[in-house]
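To start, the structure under review is shown below, and the notes come after it.
Only one protein chain is missing; all other protein chains are in place.
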Amino acid sequence: MTALALDGVRIALGDRALVDGLDLTIDAGRCVTLMGPSGCGKSTLLAFVAGFIDPAFEARGRVRVGDDDVTACPPQRRRIGILFQDDLLFPHLTVGGNLAFALHERVRDREERRARVEAALREADLAGFASRHPATLSGGQRARVALMRTLLAEPRALLLDEPFGKLDAPLRDEVRRFVFDHALERALPILLVTHDEADALAAGGPVLRFGAAGPLHG
Amino acid sequence: MIRRFLLASVLAIAAPVLAQDAAWNDTLAKARGQTVHFNAWAGDEKTNAFIAWVGEETEKRYGVKVVHVKLKDTAEAVQRVVAEKAAARDAGGTVDMIWINGPNFLSMKEQKLLYGPYADRLPNWRYVDTVKKRSNLVDFTIPNEGYESPWRMAQIVFVYDSKRVRTTPTSIAALGAWAKANPGRFTHPGVRNFLGSTFLKQALFELAPDPSVLQRPATDANFASTTAPMWAWYDALKPNLWRGGAQFPENGPAQRQLMNDGEIDMMISFNPSEAAVSVQSGLLPDSVRTFTLAKGTIGNTSFVAIPYNASAKEGALVVANFLLEPATQARAQDVRQMGNFTVLDLAKLAPEDRKRFDDLPRHPALPTNAELGTTLLEPHPSWMTRITAEWERRYTK
Partner (left out) sequence: MRTGRLFAAAPVVTVATFALPIAAGFVGTLAPAFGYLPAIGGHEFSLSPWRELVAWPGFASSVRLTLVTGVAATLISALFAFGFCAWAAGRAWGPRAAAWLAPILATPHSAFAIGLAFVIAPSGWIVRALSPWLTGFDVPPDVATIGDPSGAALVLGMVVKEAPYLVLMTTAALAQVRANEHLAVARSMGYGPTEAWVRVVLPQVWPQVRLPFLAVLAYSLSVVDVALILGPSNPPTLAVLAVRWFGDPDLRLWFPAAAAASLQLVIVAASIGAWIALERMIARAGRRIVEAGRRASTLSTLSSLAAAGVAIIGALAVAAMTGMAIWSVASQWRFPSAWPGAFAFDNWSRRIADIASPAANTIVVAAIATLCALALAVACLEAEERRRRAGPPPALALLYLPLLVPQVAFLFGAQVLLVRAGLDGAVAAVVWAHLIYVLPYLFLSLADPWRALDPRYARTAASLGASEWRVLFAVKLPILVRPVAIACAVAFAVSVGLYLPTLFAGNGLVPTLTTEAVTLSAGADRRIIGAWALMQALVPLAAYLAAVLVPGRRPAR
């Protein structure tokens, strides 16, 4: 059970501060939603937490996952999963290959790996899709595979960057419920960026609003 | 007593020969196992095959390997040696032997890029014709002093298509008249190419008021007067040349291709057997024949030279010597092989060697020795330099 904590985060571009002095703790199994108009810096904050922030930004502050201070770690060692608006399934791998990619090499036995992949697919209601190519799946199916892939990597926290934006309304509800159920089932702290109120409602946690004019203060 | 005297005198006479033999054996011993990088122009498959055969023979007999480093232009080998000298590689150079003559040779000799003298140390030098074929000793009026050894003879001839040319001109003036009657059917390579400039030199021999000045350096005083008649003749000739004299083929082979394509009916060549060999290879129609000019044509010798920094000097000497073997020269003269006239004096050969030459196959396009007529010596190189510059001044706009 690990919490995701941000301490004294300040992100500025030139002399314009997007985030200033943000202290935020997300407990395990809870979801904090960031909302605000485009360009206000919410995706930048996500990038900072995940470790991808563009060098053009000045960023200060610390990111902690549980007891680990990961601020100085490269993204691949932070074990923080990220889901984007596009599913970004690797086009050169099958669905099963995409999922296997996420499995840690610790799991050596091929049978074991295949079993885990199949289990993940069953959870997503996509049993037997392992040999299919991502291009042959529908949008909703791909979104589900993308989440399972992220979860298979056993992250300790989850970042969602407007992940339901490209889905149509009925699908959105379905996938949203799917994502929250599985993530919260694993007691992950979730940071969600969105501009859809319905997402914030479904998340059920505190909502931080970025102002249209001026930075967000913690 | 007398016997001892005879023995002593025989030994005295034989001593230099024996000494030479001992030195040569020494060279042979050092050469065994060496690899000679023979830099030679490779545009002709027959010549390449001949060089390959030479390599096989020297390996069999003397244990000397020959690698034919193929050149598009002799200048490449010269550049290589210059680069090595610039990089201070004064031993162990990558060029062991170059097929060379004339201006390239003179350049290298002047810049001290050659090894030698060595030519008269070769055992087979005794067969070389140094009397009737003076070009074996004097390369473009400069004595080569043994820094290169002869390989093949060249003489200017004209090749023509007997199907389209009824009577052949026998003089330079007649050539001009023929061109006037048959405009656009004759050309010569660009003057930067040795064959092109030799065409002008040939004309100069016949048209100069006093041809003997050509053997001495050209001076500002005599250049204009000596060349004036030639320029007058050329001015009349130029509009009747192929492409109206505005464009010229880059070199001999390009010119031969024009003849094969039917664009011209007559061309100049440095190789008396070019017509015969080309017909054999299918590079010219079999109606081509050869003629020379009544007053004689320029002849010269092709040589092989050894750079100062060659790594296989002894091997190169062995190969150079092998090239002068009567059997090798006879094979070279065979039109089925390479078709190059020999540098040797047939009178100096043993009867069985002379027979090799007599037995060589004939060909209708191959001129006989009689038909080749008189060989004129190359003029002093300064004439060529000035003629080239003057031609460009007059005709390059």
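By written order: A and B. Residues from 1 in each chain.
What we mean here is this: a contact is a pair of C-beta atoms (placed from the backbone, for glycine too) under 8 Å apart; a residue touches a chain by one contact, two chains touch by 3 or more.
Just so it is clear, the model here is predicted, and its values are computed rather than measured.
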- Task: Taking the whole complex into account, name the chains on display that the unshown chain touches.
- Result: A, B
- Selected residue (touches chain absent from view) among B:30, B:89 or B:380: B:89
- Message: Of the residues B:283, B:349 or B:387, I need the one that contacts the missing chain.
- Response: B:283
- Message: Just to verify: which one of B:146, B:229 or B:253 makes contact with the chain not shown?
- Response: B:253
- Out of B:21, B:73, B:235 or B:371, only one touches the absent chain, namely B:73
- Spell out the interface residues on subunit B facing the chain that's missing from view. 37, 39, 41-45, 67, 69-76, 78-80, 82-89, 94, 102-104, 106-107, 111, 164, 183-184, 190, 192, 194, 242-244, 246-251, 253-254, 256-258, 260-263, 281-283, 285, 385, 392-393, 395-397
- Positions on subunit A contacted by the hidden chain, ascending: 50-52, 55-56, 74-82, 84, 86-93, 101-102, 104, 134-135, 137, 142, 149-150, 153, 155
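FYI, only the chains that are shown with their structure count from here on.
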- Round to the nearest whole Å and give the separation of the Cα centres of subunit A and subunit B. 83
